[in-house]
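Only a single protein chain was left out; the remaining protein chains are all shown in position.
We call the chains A, B and C, going by the order they appear; numbering starts again at 1 in every chain.
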Amino acid sequence: MSLKARILIDCNDDKGLVYKISKLFFDKDLNIEDNQEFVDVETNRFFMRTVISGKFDPEILESELLVALPNDANIKVIMPKRKKIVLMATKESHALGDILIRHQDDELDAEIVAVVANHNTLEELVRRFDIPFFHISADEMSREEHEGVIIDLLNEFEFDYVVLAKYMRILTPNFVTHFTGKIINIHHSFLPAFIGANPYKQAFHRGVKIIGATAHFVTNDLDEGPIISQDVIPVNHRFDWTDMQRAGRDVEKIVLSRALDLVLTDRVFVNGNKTIIF
Amino acid sequence: MSLKARILIDCNDDKGLVYKISKLFFDKDLNIEDNQEFVDVETNRFFMRTVISGKFDPEILESELLVALPNDANIKVIMPKRKKIVLMATKESHALGDILIRHQDDELDAEIVAVVANHNTLEELVRRFDIPFFHISADEMSREEHEGVIIDLLNEFEFDYVVLAKYMRILTPNFVTHFTGKIINIHHSFLPAFIGANPYKQAFHRGVKIIGATAHFVTNDLDEGPIISQDVIPVNHRFDWTDMQRAGRDVEKIVLSRALDLVLTDRVFVNGNKTIIF
Amino acid sequence: MSLKARILIDCNDDKGLVYKISKLFFDKDLNIEDNQEFVDVETNRFFMRTVISGKFDPEILESELLVALPNDANIKVIMPKRKKIVLMATKESHALGDILIRHQDDELDAEIVAVVANHNTLEELVRRFDIPFFHISADEMSREEHEGVIIDLLNEFEFDYVVLAKYMRILTPNFVTHFTGKIINIHHSFLPAFIGANPYKQAFHRGVKIIGATAHFVTNDLDEGPIISQDVIPVNHRFDWTDMQRAGRDVEKIVLSRALDLVLTDRVFVNGNKTIIF
Partner (left out) sequence: MSLKARILIDCNDDKGLVYKISKLFFDKDLNIEDNQEFVDVETNRFFMRTVISGKFDPEILESELLVALPNDANIKVIMPKRKKIVLMATKESHALGDILIRHQDDELDAEIVAVVANHNTLEELVRRFDIPFFHISADEMSREEHEGVIIDLLNEFEFDYVVLAKYMRILTPNFVTHFTGKIINIHHSFLPAFIGANPYKQAFHRGVKIIGATAHFVTNDLDEGPIISQDVIPVNHRFDWTDMQRAGRDVEKIVLSRALDLVLTDRVFVNGNKTIIF
């Protein structure tokens, strides 16, 4: 039976890498359906994403690649399957709603395992889509206690990514470390402009003529993780900060959904504090 | 009691129009909160949108403006109230879903009276939002018969606009004439490029590097009504036509929602086959 | 003889401003060709730019407006005439060259009085256009001495604006104060992201997916003056910082020329640290 896999490889750059990898595919009579490579000159690192099809055993293929490639190589043979995601939100519905509609429409190659929110504002919306909603209020809890409850809840699920769809609380290093490389956030500004609280107010007071949004992996530096996707829209002096916020919502939701789609289709490599997107 | 109104005026351009209008507001002790004017040199036509506040009787104000201005003037004194809209759709959920989420979120200053579709694909989604859904199949009906049933249904409602949220059937002149100036459509191309069927296939075969979407009022020339809003995104040779279609959906929904917002806030004048947007 | 003027007014907002101004125009039988207004709610300030035509004496008109309007009003009656500009540059030719081509093409409504540079790299290019070029080297001079020589030179000319077309030295408060409100700069980033030295290197290391440029009036806060114009372009992981720089040059030159055009046509009001652009 013919299978298909996405193969992600990164290792220190060296002569013959493409040759060794393509030889292995050729020897196994596999077809290369798509192939993209990149060498980061600064770190001398080679990145490759290949879609292959043919008859193969994924585990054997992975072990053969391990043998063929240098010791430092990261190799993933990813078989097509719906990834699982947890959404976290607060009160605003635009980013969450956009994902729910795509999910309902089967446009998103993911299963939404749960929505977790620190307010119950969005419960009604989420329930309309028959998706489990968990309201975990932060009232009368320390930040650590609150996150502890969320971590315990998340640990009950199996999931690939946590998507912060306008979750408006800052996460502690403990939380981030718990789910390293798995948390995607949408920041409501064109980072690194307007880091921190209320970027639209900051943008309004600075008098910018363009506003934007940034989807990124979350690391322990506030609004500083590897950027996956960004976009912008023009504004003018007729926009007060709530107008900017309103206009910005469209950018936020599109940028987050685009980043999510890239991640779900295994197109994103993290390279230090940057991303490589195939 | 202090009221607020949007005043829309258009008439042949003449000296003193701004003076006469602002004098009337000044004499009645009204405050001008926002004011935009435009003179279309080609047609010698004056357009003005003013937001006033103060104590006034809307009907008296309108009649006083009628007296003060030339005979050909169109004058609307619009008091703030939620407009009513009917949505028409077929099978795709992205444009419809975007409006439903905004509606649920109270971001849209409108009440959705009904959703009418020629397939039942979207029924489940619409019902999730407790909005009346009417499936009017076109099976075994002539185009005229099918539209007749829809017109009869729509006539039972009071509404301000019909929004074609990816309604994939061409409307007859009879239908359009029935709701002149009230029908807003989203066309899935950057008009006037790729008029007609399957614009994404056309775009793919032409090898364009950018695709777009166009929201416009519907007139009896196919895809030829006054344009309200347009936007685009880049594509490249890696996009087949379904990739373009998928990427295009985001543009379509944002452009339609933006146009709808402009119309609902009375910012759009139709000037022949063009629009003036304040 | 019929004249034309651009009239710029700003004052504290009050009822009847539009009425008083339009009455004056009406009483003098002047035609309003274009008119835009804006009220900044935050500062309660009214801004108006009107283009009038008819028979009038500019000085009398200005004094009549002074009488008709509140004491705090700034009133400018600007008769059409080519403004004069001085360009300052360092070594890069793209922003300067773009202005030179527009000037040669008579697209720019300005006379270039002189180009001043701290290197002689651009001398050949400037001389090709028969424009006076002054090389004022900063070698063996303190910043103050160097600027002193430039100020002395500039004081010999009459000019309306100093345009920093990639002048790569930081100006002292003394210089800026000398030409308050007259200096326009192009900053090679999407401000307020990447303030300071080598924004493209900063952008590269941050891994952004979009880069931009910002034209702004120069004040004594580094890269913090009122923004006139901004634009952006997408980049990706294949861009090293010199690729970003190269791609960015196109944005820089277009944004600067656009800002210059807005300023030369008297479309820009400065409102604190922001601009209003009609």
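Keep this in mind: a contact is a pair of C-beta atoms (placed from the backbone, for glycine too) under 8 Å apart; a residue touches a chain by one contact, two chains touch by 3 or more.
Bear in mind the structure is a predicted one, so any value in this text is a computation, not a measurement.
J.: If the hidden chain were put back, which of C:I101, C:I136, C:M168 or C:I195 would touch it?
T.: Among C:I101, C:I136, C:M168 or C:I195, only C:I101 touches the chain that is not shown.
J.: Which residue from B:F26, B:F129 or B:F194 sits in contact with the chain not drawn here?
T.: B:F194
J.: Could you please point out the chain C residues that touch the chain left off the display?
T.: 92-94, 97-98, 100-102, 104-105, 107, 125, 128-129, 246, 249-250, 254, 257-258
J.: So which bits of chain A touch the chain we can't see?
T.: Contact residues on chain A toward the absent chain are 15-16, 18-19, 22-23, 25-26, 29-37, 39, 234.
J.: Tell me where the left-out chain touches chain B, residue by residue.
T.: 38, 40-42, 190-194, 205-210, 212, 226-232, 236-238, 240, 271, 273-277
One rule holds for everything that comes next: only the chains that are shown with their structure count from here on.
J.: So how far apart, in whole Å, are chain B and chain C when each is placed at the average of its C-alpha atoms?
T.: Here the centre of chain C sits 37 Å away from the centre of chain B.
J.: Calculate how many whole Å lie between the centre of chain A and the centre of chain C, each centre taken as the average of the chain's C-alpha atoms.
T.: Chain centres of chain A and chain C, defined by C-alpha means, are spaced 41 Å apart.
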